[in-house]
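The other protein chains are all here in position, but one chain of the complex has been omitted.
In order of appearance the chains are A and B, and numbering begins at 1 in each one.
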Amino acid sequence: MKINQVIANGVLVLMLDGRLDAKVAPLLQERLVKISRQGDTKIVVDLSGVDFLDSSGLGVLVSSGRQFRQLHGDIKLACLGHTVHRVFDLTRTLGLFDIYDDPMEAALSFHHG
Amino acid sequence: MKTLLIIKEKEYGWLRSVFPARHPLLLTICNKPLLEYLLDFAILCGSREIRLLIDGSHEDVKAYFGDGSRWAVKFTYAPIREADDLEVVLSKNRRFCAGSPLLIMEGLFFLHYDKKEDYAHFLQTTQSGEVLASDAGRILLRGAVSQCTPESVGSPPPLAITPVRSISDLHRLSLSVLSTHAHRYVLPGYSNEAGVYIGRNVMIANTVRINKPVMIGNNVRIHKGAVIGPDTVIGNNVIVDAYSRVRSSIVLDKTYVGQHLEIKRKIACGHTLMDPGDGTAVRLEDAHLLSAMTKRGRLIRLFQGLCHRLLAALLWAALAVPYAVLSFILKRQRGWHQDEETYFVDSSGRTIRLAHVSIEPAGWTGRLAAALALERFPLLGKAAWGKLNLIGHRLLPASEDSRHTLRDISVYQPGVFSYAESDGWPFLDLDPECSERFHMNRRNIGHDFLMVVKAMLNRMHDYEKVMP
Partner (left out) sequence: MGDGMKDQITLTVPPDLKYIRLASLMGSQVAEIIHHSVGLENGQLFCHAFELALSEAFANAVKHRKGSDPEFQIVIEFEVHEAKLTVTIKDRNPPFGLDGASPLDLSNHPESGYGLFLLKQVMDTVTYRREKDWNMITMTKKLARSEKGESKTLEPHGEI
């Protein structure tokens, strides 16, 4: 899986491309830890390029989201595909995140407080 | 025109406690989910893309509505959070909302409209802003450019919001739609005459009286002497047993109405009978099943138990040789898998370890073994010893999920075969619990013997289904 990042509306947007499964999840975990240590605790994760998510990927997002919120930040999600959405829905974790259909809008929302 | 349907859990939370078996948004008015009326209205307004935004789980809703292709529209889903106000919701759905006027329906309510009216034109001549509002919800237009001209202004078509906040609201609405406003909506079922709507797979005995207006859903059986209606809605997968009278009532999906019951101005749902007048509820099953059981004396029950054991022993003896031969062959062919599983044995939650066999119905040996129900053979021994019934409720594996099902059964009596199998489940799309309740109410030796024969004949007809 490829992980790219950009700054949009002053907010770090992480763009994931590929499958977010048990092989790849630790890499994402590592990246998110690094980002939080750099002081970026308000980020957007753009999942438009993620065509598959399993419990490992979900677990990383849930635990990281919790950590970022403890640091007075947040992880907002954008562009969940059908199957990714389904995994969140089945595990009742949709309500843990602010979910947008546009990552720019998600980034902008951090400024609205 | 695109449509947003915004419905928050707090608006329908009460429905979860009253009707726990169904997603609140799929609760029906005249056998049509509440949400579907809103969808129909959106389509009448010219919307071809509709997005549902809810803050709770919606797998069940998605399973019903899918991608909207059934209505020739694109139906999508997006999550929101309880605290999200309208602006946040719009921001979260910016891409969806862009580039077209938006019809927003916020709240869970019943919408009165008339399918014959031209709502698309009405909205084209309406300014952006609030179209309709009440404490139950509102309808808004955004991004619309009114094409209002003096010629186009006429009297607005009928449109009103009715709250659905109690079972009394539900009852009143259902009956008023059925009796007075049915022509305004697209309602399910076939209708050859006004006031009567009948679904698919409906069996009605010829001594049943139907007093319209009546609506009957799919997979319904109405037994001899019953009287249905007037002002009655029968849902899907319902059995109304002999000589019962149901009027001014709603019988929701998967409900068994026992024999000789009088149901008037009630809502029957699963095991519960609710009074929309005062909100009280009683267990439907207890009313007839317990009375039937107390009538049947202990001696009779003992005799019936003995007959069950004898039948089981006879069946065991009849199948012993085929079992010995076919299980040997199948084990060598690796088409026979056997282990042990724990099942509930009564309503208190006591359990029993039973052999669990699965047969691969490949080749004539597998097919024959499956047709003879040989995977049940080890259970016949238990039935002969009186540890199990020969026929009764489905065997429920001892798990958390099954514990919920067990709680709904007054007197759980598992059998080697289940009554539901005698009715053709799982090959036929009917509710097994309903079927079991129906048969448990008529339990006697002759009936049980016939049902065992039927269950085995059904298997022979479709030998693929081997899992107990």
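In this section, a contact is a pair of C-beta atoms (placed from the backbone, for glycine too) under 8 Å apart; a residue touches a chain by one contact, two chains touch by 3 or more.
None of these values were measured; they are calculated from a predicted model.
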Touch with the omitted chain, as defined above, among B:Arg221, B:Arg245 or B:Arg394: B:Arg221
Sole residue of A:Leu28, A:Leu47 or A:Val87 that reaches the chain not shown, by the stated touch rule: A:Val87
Contact footprint on chain A, counting only the chain that is left out: 19, 21-23, 52, 54-56, 58-59, 62-63, 66, 82-83, 86-87, 90-93, 96
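Quick note on the criterion: only the chains that are shown with their structure count from here on.
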Distance between the centres, which are taken as Cα means, of chain B and chain A, whole angstrom: 38
Chain A contact footprint on chain B (complex, rising order): 55-59, 62, 77-79, 81-82, 88, 91-96
Contact footprint of chain B on chain A as seen in their complex: 85-86, 88-90, 92, 94-95, 98-102, 105-106, 108-109
